[in-house]
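The chains shown are only part of the set, and none of them has been moved.
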Amino acid sequence: MLKVDVEKSLKAFHLNTRFECESSGVIALFGRSGSGKTSIVNMLAGLLTPERGEVVVKDRVLFDSSKGINVPPQERRLGYVFQEDRLFPHLTVRRNLLYGWKRAPKTERRIQLEQVVEMLGIEALLERHPGKLSGGEKQRVALGRALLANPSLLLMDEPLAALDQARKEDVLPFIERLRDEFDVPIIYVSHSMEEIVRLADTMVLISDGRVEAVGAVDDVMGRLDLRPLTGRYEAGAVLSARVSSHDNEFALTELEFGGGTLRIPLLDVPTGTLLRLRIRARDVSLALTPPADISIQNVFKATIVAIGSETGPQIDLRLEAGGAAVWARITKRALMSLKLEPGREIYAMVKAIAVDRHSLGRVTGPDRFLSGE
Amino acid sequence: SPNEGRADSSVESVTLFAAASTTNALAEIVELYKDQSDTRVRTVFAASSTLSKQIVNGAPADLFLSANERWMEHLIDKAAVDPKSKRALFGNRLVLVVGPNNEAESGGQHQKLSPSLPLGEILGTSRLAIGDPAHVPAGIYAKAAMQSLDLWDDYSDKLAFSGNVRTALALVERGEAAAGIVYETDALILPKLGIVGTFPPGSHPPIIYPLAIVTDRHSKAVEDFYGFLAGPEAAKIFARHGFSPSGALQ
Amino acid sequence: MVSLTPMELEALQLSLRVAFFAVTVSLPLGIAVAWILARYSFPGKPILDGIIHLPLVLPPVVVGYLLLILLGREGFLGQWLYRLFDITLAFTWQGAAVAAAVMAFPLMVRSIRLALELVDRNLEAAAFTLGAGYWNVFFTVTLPLIAPGILAGSLLAFARSLGEFGATITFAANIPGITQTIPLALYSVIQTPEGELAALRLAILSVALSFAALAISEILARRLRTRMVG
């Protein structure tokens, strides 16, 4: 169980954050720049002291103003991966990695150097100093260092923000492996929806120091009222689907979801795996009759549930396909000429290549979400 | 004796604080004493005033040899030296010296200076080096002598003060000052300097060098060396350096 | 090479001893003070800062004089030191070391403070989250990171101590073999007529020593720097 209920005034900024969720899998903190994400993570780590409130991680009370409890950071046993690497420049990579490991209680050293080094592919770096590593290498070492402290929870504050796209692609798979191979829950701060969809199970939406929503990533992303916070440009729906088969000839993977079958570029996951995928509204087109002879691979029946009321040339439609929510963004002109209205049955078309690996994530445990405000 | 800071504690050592003007003579005496005793003698030379002040503040001196009575009396007042041990060793005279290249007429130390001394000509644009008359004995004597020859008022703005008499001498030697008022004994160690003349003994208080043992520093080694300094062998050396015998005092 | 006279050798040894003790004894205090100045802000901070900088701008003789008033055998503190522990600082080589330490202290503190201010405190925060306690962080992260600053400060202070004159001559006097360091010996021979050659020799010795200190400082600083990015 993870419980955060903290309050603090930072000059002009007032933070008053309350949420509770199961402490397993990846919990994403999402919010605009300056919304208070780093401050929350620092309070979890003990680097910032709340004025009032309570912090409980895995049933261990780390902070409780009413009882005067404030566990110092060095005793909290939370691994922290910072936005910048923060590696110790005077120590070799090996000694950086072992810094937290050596200080962890002997009985809790489940994760060992060899494992982590192998997983992160940093054998060759061990005797070097961090100064001359590339950005991606540094961040991998930072991941390893936090992990080797054998923490009860990993905090990651935009660990990819300082990297360019190529470096990001370098590090992301390691975060995925770390999530999948080690049983350490992760709090992941990001304002990149791509990263969150790819990594997270639970999502905490922060705005101006307050929690706007807590829940499974698909639920929070699907809520129309949260659009101003989750972003219009990125509008879309997250849906869960199960891998049903692989088509090696055309390098495609077939997924089953409530509304039917989806074909997407080939994935290296076993059939049966439950995936979370994000379909952006702008990639969805509509047809009144099942279109024939077109290159679009994914066509499924859906019902129009709601029609947005945006001004401007385009409009968002909420569809329902076999229980799954899907968004479509079309022109008003199309809306009129096709005479679309709520309740109408239509065919939704999604190009296979629109669902790329950036918009895919694995569901590690269902129903992590407990409660929130 | 409690000789603090001593490097080798197995050898007894005696520390003598002595007026700067006795530097050369004492060096010879210490050298001589080495042949007679195992005691290591350490000498510290500075203006008598400086040394007196340091002794009051606890400087590790065993013996003090002053260039005037005043700073010895000061130590007696402060109970810093043993008054019973005080004895005048010898005297000195005050001379006007000029640099090697100075054209001034050098009458030697037997020439008596008078108020007609052409000090302005001798100095030119340069200065007259004397000990700081605020405290250095040589400076105090020099000021008195100049006053009695009516030179003080005219030339007090042409003076350069030194921290002790030897600094004044060095300034003349180096040509930084055209002339200086020093003890006769100082002038004699640098034959290349010209001695314009000697100030008449009545123009300044008598120049007397008293010696005393510092309070609580009595020990066999100290007393031995004290005796040696006051003895005939030392007296011979002091005399050779030009100091007047103590018998001639008063 | 010309060999040194016993007096020069004595002065050289004494100078090195005084400077070495001045630096080593004041270093822990220097680190502590630099730490306080770099890390905390409190009401009296500018005054503390001012007092520590004072020896840098105060005439050395004034410092020597104040030391005498404070630590002399009749001084405020000195009389207690003498009565209780039979310690006399004035006119001893330990006194010369104290004078040198006081004079060099601001230089040392400045260097260390600068280094401390440049330390990325985020690295310390990172070390905390990795389970290191306060002293542990200090010794395993902060201290190695400010090592170049400590080194530079120590060498500057060492060099400054080698050259200290005014405070030493006032507080510790000019006693051959006890407090007569090279600068004081040089002062003595300058005063002595016909001391030109001796003065020149001592001046050259002094210059050589200073150059050596600067050069070593430079070399060590460079080595530390490359180790850091190694």
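When the chains are written out, they are named A, B and C in that same order, and each has its own residue count from 1.
Definition applied: contacts are C-beta pairs under 8 Å (C-beta built on N, C-alpha and C of every residue); 3 or more make two chains touch, one makes a residue touch a chain.
From a predicted model like this one, the values you see are computed outputs, not experimental measurements.
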{"item": "Displayed chains are single representatives; whole-complex counts", "value": "A x2, B x1, C x2"}
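FYI, only the chains that are shown with their structure count from here on.
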{"item": "Shortest contact path, chain A to chain B, counted in steps", "value": "2"}
{"item": "Central chain (by mean CA position)", "value": "C"}
{"item": "Distance from the mean Cα position of chain B to that of chain A, given in whole angstrom", "value": "91"}
{"item": "Centre-to-centre distance between chain C and chain A (centres being mean Cα positions), rounded to whole Å", "value": "56"}
{"item": "Whole-Å gap separating chain B and chain C, where each centre is the average of the chain's CA atoms", "value": "36"}
{"item": "Parts of chain C lying in touch with chain A, wherever the complex brings them together", "value": "120, 122-123, 125-133, 136-137, 140-141, 144-145, 147, 227-230"}
{"item": "For the chain A and chain C complex, residues of the former touching the latter", "value": "45-47, 72-80, 82, 84, 86, 88-91, 99-100, 103-104, 128-129, 131-132, 145-146, 149, 155"}
{"item": "Partner chain B, residues of chain C touching it in the complex", "value": "68, 72-74, 88, 90-93, 173-179, 188, 190-195"}
